[in-house]
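Just one protein chain is left out here, and the rest sit where they should.
This part shows chain A:
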Amino acid sequence: MSEQQNSGRPGAAVAVLVDHLDGAVRPTALELLTLARGLDRQVHAVWVGSEGGAEAPAAELAAHGAHVVHEVEVAGADARLTASVVDALQAVLTAVGDVGLLLVPSTFEGREVAARLAVRTGAGVVTGASGVAVEDGRWTARKTVLAGGWDTACALTGPLAVVALASHAVQAVAQEAAAPSLVRHTAQASAAARAVTVVSRTRRPTSERPPLAEAEVVVVGGRGVEGDFSGVEELADVLGGAVGATRVATDEGWIGHEAQVGQTGVTISPRLYIGVGVSGAVHHKGGMAASATVVAVNNDPDAPVFEFADYGIVGDLTEVLPALTAELRRRRG
C-alpha cells in the first residue's frame, strides 16, 4: 500500500449509503446527504435495490445534495443482507474511483456494513458520529462516548473513511438542484452474501407515529407509568413525536421491545426528549444522552435523570403528564 493511500487522504468524492424502505427514502438518508453537500466534494448517493427503484426518489436525493445517484442491483443474493450491501458499495467505489469518505446511518445494519467494508478495503470506521470534517488533512469525526460523558474527535486513517452518523446530527435541508445523473450497476453477490438464505422476512406492524430513531421529538415512559402508556402516547401525539420506553417497561410487556431506548435498544438523538417515570439509568442514558433538549418528570428528586435533564419537574406524572398535554393542546387552540 502506498504512503499516499494510507494517509487518510480526503479524496475527491463522498459516497452516501441511502437507507430506504418500501421505495421511500428514510429521513436519516436526507440528513447524511445534507451533511455531505457541505463537504465541498462530488456527492454520490448509493441506492441498493431492484432496478428502477431509485428513479422516483432521485430528485429528492439531488435536492439534498446528491450529484450522482447510483442504483445497484445485487445479482445472486438477497439485497438486504449486509454482505450484499457491501458488494454493492464496492461496485460503486470501484466505478467512482476517488471516494475518500463514505457515510452510512449508525443503525445496527449500517454499522455491520461499515465493519465488513472496512475489512475488505482497509478503511477506518467511526460509529455513532455527530459530525465529520477534514482536519489536518484527514477525515475527522466527532463523537460523544461513555454514556454522554466525553466528547471526542477521532481521526480516520486508511484508504477510505467510513463514518456511521447518528440521526439528527444535521437537519435535512432541500435546495433547488440540477437533475442528478442516474447510473445503474449490477453487482455480483459475493460468496459471503450467497452463503446466507433468507427463509422468511415479515414486516412488523408499523405505528402511525414517526419511527423512534428518526423522530424529532421522543416521549419515553418508564416504570413510573405503571403499565399505562396512554398518557405518554397522548403527549407524543400532541408533539408529533415517537413513543419510547425503558427496558423495564418493555420487559414488563407494557409496550413492544422495538420501543426500547438505550444502549441495547434504539439509540436516539432527537431535538427533544421527554422522560416520564424514567430514572435515567446509565444503560438508558447511553442511548439518549445526545438528545438536544432533555425534559424529565419524576417524583424522586434524587433520580439520576435530574443530573442531566435540561428541565426537570419533581412531581407525580399522573398529575403533570395530563396537565402538560392539555396545556399544549390549549395553546395550539
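The rule we apply is simple: a residue touches a chain if its C-beta (ideal position, glycine included) is under 8 Å from a C-beta of that chain, and two chains touch if they have at least 3 such contacts; residues count from 1.
The rule is simple: contacts and distances are computed from a predicted model.
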Pick, from "NADH-quinone oxidoreductase subunit B", "Biotin-dependent carboxyltransferase", "Electron transfer flavoprotein subunit beta" or "ATP/GTP-binding site motif A (P-loop):ABC transporter:AAA ATPase", the protein name that UniProt gives for the chain of this complex that is not shown. "Electron transfer flavoprotein subunit beta"
Could you tell which one of A:Pro10, A:Gly128 or A:Gly231 touches the chain left off the display? A:Gly128
Against the hidden chain, chain A presents residues 8, 21, 81-83, 86, 107-109, 111-116, 118-120, 122-128, 135-136, 140, 144-158, 191-192, 195-204, 206, 211, 213, 217, 239, 257-258, 263-264, 266, 271-272, 282-283, 286, 293-295, 301, 306, 308-316, 319-320, 322-324, 327-328, 331-332
